[in-house]
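Excluded from the complex is one protein chain; the other protein chains are retained at their positions.
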Amino acid sequence: MSIVVQHIDRADPDIIAGLGECGVATVHEAQGRTGLLAAYMNPIWPGAMLAASAVTVSVAPGDNWMIHVAVEQMKEGDIMVVAPTSPCEDGYFGDLLATSILARGGKGLVIDAGVRDVRDLTAMKFPVWSKAVNAQGTVKETRGSVNVPIVCAGALVNPGDVIVADDDGVCVVRREEAETVLAAARKRIAGEEEKRKRLAAGELGLDLYGMRDKLAAKGLRYV
Amino acid sequence: MSIVVQHIDRADPDIIAGLGECGVATVHEAQGRTGLLAAYMNPIWPGAMLAASAVTVSVAPGDNWMIHVAVEQMKEGDIMVVAPTSPCEDGYFGDLLATSILARGGKGLVIDAGVRDVRDLTAMKFPVWSKAVNAQGTVKETRGSVNVPIVCAGALVNPGDVIVADDDGVCVVRREEAETVLAAARKRIAGEEEKRKRLAAGELGLDLYGMRDKLAAKGLRYV
Amino acid sequence: MSIVVQHIDRADPDIIAGLGECGVATVHEAQGRTGLLAAYMNPIWPGAMLAASAVTVSVAPGDNWMIHVAVEQMKEGDIMVVAPTSPCEDGYFGDLLATSILARGGKGLVIDAGVRDVRDLTAMKFPVWSKAVNAQGTVKETRGSVNVPIVCAGALVNPGDVIVADDDGVCVVRREEAETVLAAARKRIAGEEEKRKRLAAGELGLDLYGMRDKLAAKGLRYV
Amino acid sequence: MSIVVQHIDRADPDIIAGLGECGVATVHEAQGRTGLLAAYMNPIWPGAMLAASAVTVSVAPGDNWMIHVAVEQMKEGDIMVVAPTSPCEDGYFGDLLATSILARGGKGLVIDAGVRDVRDLTAMKFPVWSKAVNAQGTVKETRGSVNVPIVCAGALVNPGDVIVADDDGVCVVRREEAETVLAAARKRIAGEEEKRKRLAAGELGLDLYGMRDKLAAKGLRYV
Amino acid sequence: MSIVVQHIDRADPDIIAGLGECGVATVHEAQGRTGLLAAYMNPIWPGAMLAASAVTVSVAPGDNWMIHVAVEQMKEGDIMVVAPTSPCEDGYFGDLLATSILARGGKGLVIDAGVRDVRDLTAMKFPVWSKAVNAQGTVKETRGSVNVPIVCAGALVNPGDVIVADDDGVCVVRREEAETVLAAARKRIAGEEEKRKRLAAGELGLDLYGMRDKLAAKGLRYV
Partner (left out) sequence: MSIVVQHIDRADPDIIAGLGECGVATVHEAQGRTGLLAAYMNPIWPGAMLAASAVTVSVAPGDNWMIHVAVEQMKEGDIMVVAPTSPCEDGYFGDLLATSILARGGKGLVIDAGVRDVRDLTAMKFPVWSKAVNAQGTVKETRGSVNVPIVCAGALVNPGDVIVADDDGVCVVRREEAETVLAAARKRIAGEEEKRKRLAAGELGLDLYGMRDKLAAKGLRYV
């Protein structure tokens, strides 16, 4: 029930970096509108943006013990992804844990709960996406698991999946699909560039996307 | 059921501009504490502030097709006001649609749902007031209507009504009442300037507004 | 039922200032993880941070009359703490009241309801922690009380208690315990400095806090 | 701003009764999936079901004064529809007001706020659809309006519109469209009876509605 | 920090019983519209109604250990009142604990969290008012306190205060004020009986309460 998986597979760092350049909305579209975490997951400071490999953590409500265990499992380029076993907005994480993650080469945190020391985390430019900001402290009494599949903010996250996060939220990409998704995302971006120019020049989406006939067929009437 | 009204009346641009200078709280008070949209409507970047003429859009949940239709109906100085037919926080709108609205002379968006591409929209200084930030994509399958009366975030909005929006939220002013409301709002601002000086000098609201007798009559006791 | 208590005891200004330097998370921990207001209490602008002595106000829903009464009771270094008698997110407070509080030497506002004129309050650097930003105006019809014990955002606040507030939220410290809590908070900060250095150098919390044996005893398994 | 409209038009009682027999879901579909109040509007006792003509009331938050004014405007077969000017869950209404409405021939209450005396109201079989059950009392200080258009739980309700309500929620039908909607609703019910039999006999909706080709065309694959 | 207070004062059983007969709404009004717990506190089965003396319990989130401690402190006629130190909806309580409370002469439970075994608790007619129904189990690791003042669902509850609860919610009456509140509540009930008859006979509240002149003075217009 309560285990730490020490060896996990990770996606290629170049693929991860590529996904980060595409951003959440594009990656989400590129994989068929899947993988988003709930919209209540917000960055604690605006402008944060990254892609990284997930180290997953299942914790008890109001208990951050396993986060300490998980730090040891983090490698260069990882992000910690934490979900409580029942809903909780306590402040599981602060600047000391961020310091420790940075010392391991970790890049940030996604947590379906609360964080604190927001002023310090912002000054450190440590990126966090969380459900809440909350000073409420936690205990260290109940074990959980590290690097097992978890449901975080409504999305299934496996250890080693790629996390893409920015001001729009957080998206998870299956490790096995990361390369395919990146290709689709880049294709989408290329297509959007052309559209952006035409729209900026005044062309209408109705014409650009050829929607007028389909709308008329559906019965839309102009009066 | 599903129509696009192509010709709507708009308020005088000078009146609209005047209302924008007054701000949401003052305009709301000037029209008898009416017209506010729900408090969950937040600007996606702080400091956004405008007044504009409403082009209204009724959309299906998770379907942004009619937003493309509505762009064509926008004229210089308009703002798009979107309400889903059932509650939905999907990301109906992003930077491509904003580009298209700007190309038409449009000024911004009010949406009782989600938006995405927040980083880009912020960089473009495109003002949006929304219920959520959410990367979740939408489909284009179900028709709706443009420029019909809608209820957006709890407030009735008619096409051509004036929308005033700032950090405090969003307020709608009936087109027919816009001139009267502007006059009342300016009068209120003039009165506040004098009060601000006296309060800053240390005078108490209790004295400035003559509240002491009325409070005593209501039975307030000092101990 | 409806009274204004004019004479209240306050904590020593140096102790209050000391608590402000420690911040919310540390003070909350130092007093045994107690005293936090609900996590929905957010600063209206990021970076606000203060400690002050509470002047408490009990108000009717949608009625800000007693806030005017309370301003008169504020002294140098006080913060106003407002709770409605039933849940309400109306905009009880704006820039005129802030002007008046500043003229009395007051330092800010904590309100389990809404505020408005956020642009002005931000420009004035007037710190507010609130449940909502909302332009909705209020009436002046129903009396309440000033400087009585209130429950604000789930926490009991007595007049003269110390309020500590920053980006992490709001914490209340009993006036009688303020000195003891400050000592405990300072001790905690001193201890954290050492830990921060060791964690930054790569030492793990598992070792620093001696957790490995206890985790093994609880049955945590590494696989 | 604050008026009582004494003469309003009402729909034909037979049409109202007919809509009540159709129920909320059917009526909502029959008028093109419009007119529903928010899903948080629940009956205070299960099994309540009615249709009636709306007497609308706009009230201040925490203030039930205008409900007393509105009782006088109720006629045989009316239902009171109440919306506060800002969100409020106080208990505006209890058994004494229900007694008074029944004495006027009124049939029930729809309120985007709270009610109390639920045990008594249930014993009286007085039907109420509300946002909350809440004992919190209200004051009588601020005027509002009776029989003006209001937005109640997200839906526009005009005085004299028909309200249909049952365990599924509340739906409003424009008075002018009531006859047409009734015809459409009855047609829908007739069609459903046939479908119910065929489905009960084991026929699949896929076949009954002829969906298989369209699904295949959309790309649905069976594996 | 973590104590069990073994000796507390209780109100007179006859006064407690009297308050129970008056019901929540009346008691709340009789003490000046104070003492209500948040409206989200619902009975798990309809029709539950009681008054009892509070044994208070402060628990950690997701940890029901102290409830076992508190059972021992319960005496004939007591109700257990439980509040977590941070918001939590886990299922702290089920039929075994209810069995134990009944064996001690206890009468029910008020909990600002979740309960489970609702089918059994209903069959036992064990009354519970809770924030949630939730099967989620809890741990027994962290101590708390019994019979200390707590804030439960937004209301301050001291050990020995009287809890009145019914379908309308939960109200707390200070032990020291219980007799006075009962007298006021009974007076209120006597007055309502007369009003109920007059309203049932068709008299209007506008006349019964003499509101017409005050409304006219406030500017209400009939059109």
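Which chain is which? They are A, B, C, D and E, in the order written, and residues in each are numbered from 1.
We adopt the following convention: a residue touches a chain if its C-beta (ideal position, glycine included) is under 8 Å from a C-beta of that chain, and two chains touch if they have at least 3 such contacts.
Small disclaimer: the values here were computed from a predicted structure and weren't measured.
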item	value
Chains in view touching the one left out	A, B, D, E
Selected from E:Val71, E:Leu109 or E:Val170 as touching the chain missing from the view	E:Val71
Residue of A:Ala123, A:Leu156 or A:Ala216 in touch with the missing chain, whole complex considered	A:Leu156
Chain E residues that touch the omitted chain in the full complex	2-6, 65, 68-69, 71-72, 89, 91, 94-97, 99-100, 102-104, 114, 116-119, 122, 132-137, 140, 142-143
Residue numbers in chain D that touch the chain omitted from display	23-25, 28-29, 33, 36, 39, 42, 46-47, 49, 166-169, 171, 192, 195-196, 199-202, 204-206, 209, 211, 215, 218-223
Where the unshown chain meets chain A, residue by residue	1, 32-34, 36, 38-39, 85-87, 149, 151, 154-156
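Operating definition for what follows: only the chains that are shown with their structure count from here on.
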item	value
Chain E: positions in contact with at least two other chains	33, 36, 39, 85-87
Every chain pair meeting the contact rule	A-B, A-C, A-E, B-C, B-D, C-D, C-E, D-E
